[in-house]
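A single protein chain has been removed from this complex, and every other one stays in its place.
Order of writing sets the chain letters: A and B. Residues in each chain are counted from 1.
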Amino acid sequence: MKIKMLAAASALALLSAPAVAQDKAVKIGFITTLSGPQAIIGNDMKNSVELALDHLGRKMGGLPVEVIYEDDSFKPDVGKQKSEKLVQQDKVNFVSGYIWSNVLLASLKSVTDDGDTILVGANAGPSQIAGELCNKNFFTTSWQNDQTTMAMGEKLNKAGVKKVYLMAPNYAAGKDMLAGVRRSYKGEVMGEDLTKWPDQLDFSAELAKIQAAKPDAVFVFYPGAAGVQFLTQYSQAGLKGKIPLYTAFTIDATTLPQQKDLALGVLGAQTWVNDLPNDANKKFVADFKKKHGTYPSFYGQQSYDAIMLINSAVVGLKGDLSNKDKIRAELKKANFTSTRGPFKFNTNNFPIQNVYIQETVKDSDGNLTLKTVETIMTDFKDPYHEKCPMK
Amino acid sequence: MDPQLTLYLIQALNGLQLGLLMFLLAAGLTLTFGIMDLVNLAHGSLYMMGAYFAATFISLTDSFLLGALLALIASLVLGIAVEVIVMRRLYRRDHLDHVLATFGLILFFNELVRAFWGPAGLTIAVPSWLAHSVQLMPGVIYSAYRLAIIAVGLLVALFLAWLVTRTRTGMWIRAGASNRTMIGALGVNVQLLFTLVFGLGSVLAALAGLMAAPIVTVQIGMGDNILILAFVIIVIGGIGSIKGAFIAAMTVGMIDTFGRAFLPELLKLFLSNSAASTAAPALSSMMIYLLMAGILVWRPTGLFGARS
Partner (left out) sequence: MLDVNALRNPRVMITLLLLIAAVLVPFFAGNFLVSFGSRIIIWTIAAISLNVILGYGGMVSFGHAAYLGIGGYAVGIMAHHGINSGFLQWPVAMLASALWALAVGALSMRTRGVYFIMITLAFAQLIYFVGVGLEAYGGDDGLTIYKRSEFAGILSLKNRATFYWTCFVLMLGVFYLCHRLVQSRFGMVLQGSKSNDLRMRALGFPTTRYRLTAFTLAGAMCGLAGALLANQTDFISPAMMHWTASGDLIVIVVLGGMGTLFGPLYGAIAFFVLEESLKPLIDWVRPGWGDYWRLLFGPLLVMVALYARGGLDSLFERAARPRHG
């Protein structure tokens, strides 16, 4: 009896909650890491979002835009809490950002299911969301984890690497990345180490194993600050120059200032490089450099694209965000000019795109930067879309 | 030389280096704990502050040694300040108050660093004269910087052994660890002794922090997780015992390194590839705590503990 009363009362409470008028401004919640060592990534993303807003005149389809930034502190549980706050308290129209696969996986349900809010991912691309957990409310302007490293596996085949050693941190993305290499690489995997994430920063035991195994090449995935430590210790162990190093998401514009010459000549796979010769990209890179004095990173580029994608939907609907089906349909068209050139969505709302091989070089001013050396994959789809029930 | 043997040798060096680094941190902790009966969770903050001071002074002076020396002096001053402002008031309180107050200090120091140095963390480059690797034996190549950590760690261990067993200060420290009221009776200025021991502990923590920094970089909260390991070490060794801390630190260093190096292969015999890769690092961390729980059940005051 009492419980029924409670239920009735609660239904009343829900009904009496005032309907929220959503047509006064476009509200976007942006989750990223703004504290701790990985904040360099978060700041780059924030800078790029701000640049995108500048380019749009801070308006989408005639409506003013408000972006609320939240810090996930690099932790799944905190990211989830913040996502819930954005959806329930701030009542945003879109949630975007997410660097880390585990943070995204933890937050997904709060945003897309409980909150029925559209999430435009700007970095993390865990295999689950591309496959069985794919969601009509989830779009991403980045990639699926395996996509990039499958391309790297191809590169290893092409380079004639017979025996490779793999290393990555032990979390959702790390496992996906190594699975991607294994999927396309045809040679022998001599060893594989998953290291504690994020608190293991001393790789001496693993590097000693690599030294003893003597592979033809080493592949690693160490995003953000961890990439700085890895390259430093790789060189301290006397491995640099002896065993060629291949990477994914380990060397980028945020880490180069600290990796310095240690990164020179190291190859990486990426879906975007700052020298891609399309006009949207030229404008983005030039204005970013003008404003911040550094090259933007791929994290920034994906965030910039996410805002531009959201803008395309708002403009397409002339600012009327009342119908979620229409928003989703509009987003799905990907009717925007991506800084990476060709871009369209697959059935699972992950991009179909090219993957490039990049190399660290010095630009004309003597600054370290990344350069495209090869287009390894064209119009490449991730392998999980077949598992996604959406058509 | 047999490559497998080479690998064991290098991993043993890695374990030794990790163990010595943790010994530096644990030594200061066990001294303050033993003599003042003080549970100091903020010891890890001094480790972090040492690294941040070093990063700042090294970039200011352009010299690793000079910068490190200045950082140690700054840490000594900071340690004494913390003792005078907070710790002094805690000695007569129970352990729970220590935990609460020093937990608060951790939050404070982490935030202070963020406000002062920014959230991104800093790096210290390995000094150029140590940024190479050394051939110890045919096939055994090892980083010169890590060798330097081993050397410094051993020197400090010898110095502490001498201090505790051969000097008058050491006698008071030992006396204090086994019977606190006795040192007061000996006519020692207890307050001054406490301050000095706390200062020494702070310097040792800072030394560990600044030596680890070129390997793991300087970050907010870098002391929080390693602090728990340091506590495990001093509890295994017996609170107040430098000898116990040394033996426990070596054991923990070796277990951690060899666990990381060989457990994945071992587990792959029973488990799938991915399950083994996930379980191995967790299991090697668990082994340390299992060891500690086992030792405490067997000897409730640790290996060389004087009193409960």
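What we mean here is this: a residue touches a chain if its C-beta (ideal position, glycine included) is under 8 Å from a C-beta of that chain, and two chains touch if they have at least 3 such contacts.
Treat the numbers as computed from the prediction; the structure is a model and nothing was measured.
Student: As a test of the contact rule: which chains in view would the missing one touch?
Tutor: Missing chain, whole complex, touching shown chains: A, B.
Student: Which candidate, A:55, A:85 or A:182, sits in contact with the chain we can't see?
Tutor: Hidden-chain contact among the options goes to A:85.
Student: Which one, A:110, A:123, A:233 or A:297, makes contact with the chain that was left out?
Tutor: With A:110, A:123, A:233 or A:297 as choices, the missing chain is touched by A:110.
Student: Which residue, A:145, A:170, A:204 or A:311, contacts the hidden chain when the whole complex is considered?
Tutor: Within the whole complex, the residue contacting the unshown chain is A:170.
Student: Touching the absent chain: which residues on chain B qualify?
Tutor: Residues in contact with the chain left out: 33, 37, 39, 41, 86, 89-90, 93, 95-101, 103-112, 114-115, 224, 228, 231-232, 235, 239, 274-275, 278-279, 281-283, 285-286, 289-290, 292-293, 296-297, 300-302, 305, 308.
Student: Write the list of chain A residues that the hidden chain touches.
Tutor: 3, 6-7, 9-11, 13-14, 17, 35, 75-77, 80-81, 84-85, 88-89, 101-102, 105-106, 108-110, 114, 170-172, 196-197
Criterion: only the chains that are shown with their structure count from here on.
Student: Please output the residues of chain B touching chain A within their complex, sorted ascending.
Tutor: Residues in contact with chain A: 3-4, 6-7, 10-11, 14, 17-18, 114, 119-121, 123, 126, 131-133, 141, 143, 145-146, 214-217, 219-221, 225, 257-258, 260-261, 264, 273-274, 277-278, 280-281, 285.
Student: Considering the complex alone, what residue numbers of chain A touch chain B?
Tutor: 34-37, 39-40, 43, 170, 175, 192-196, 199-202, 204-206, 208-209, 211-212, 225, 228-229, 232-233, 236-238, 258
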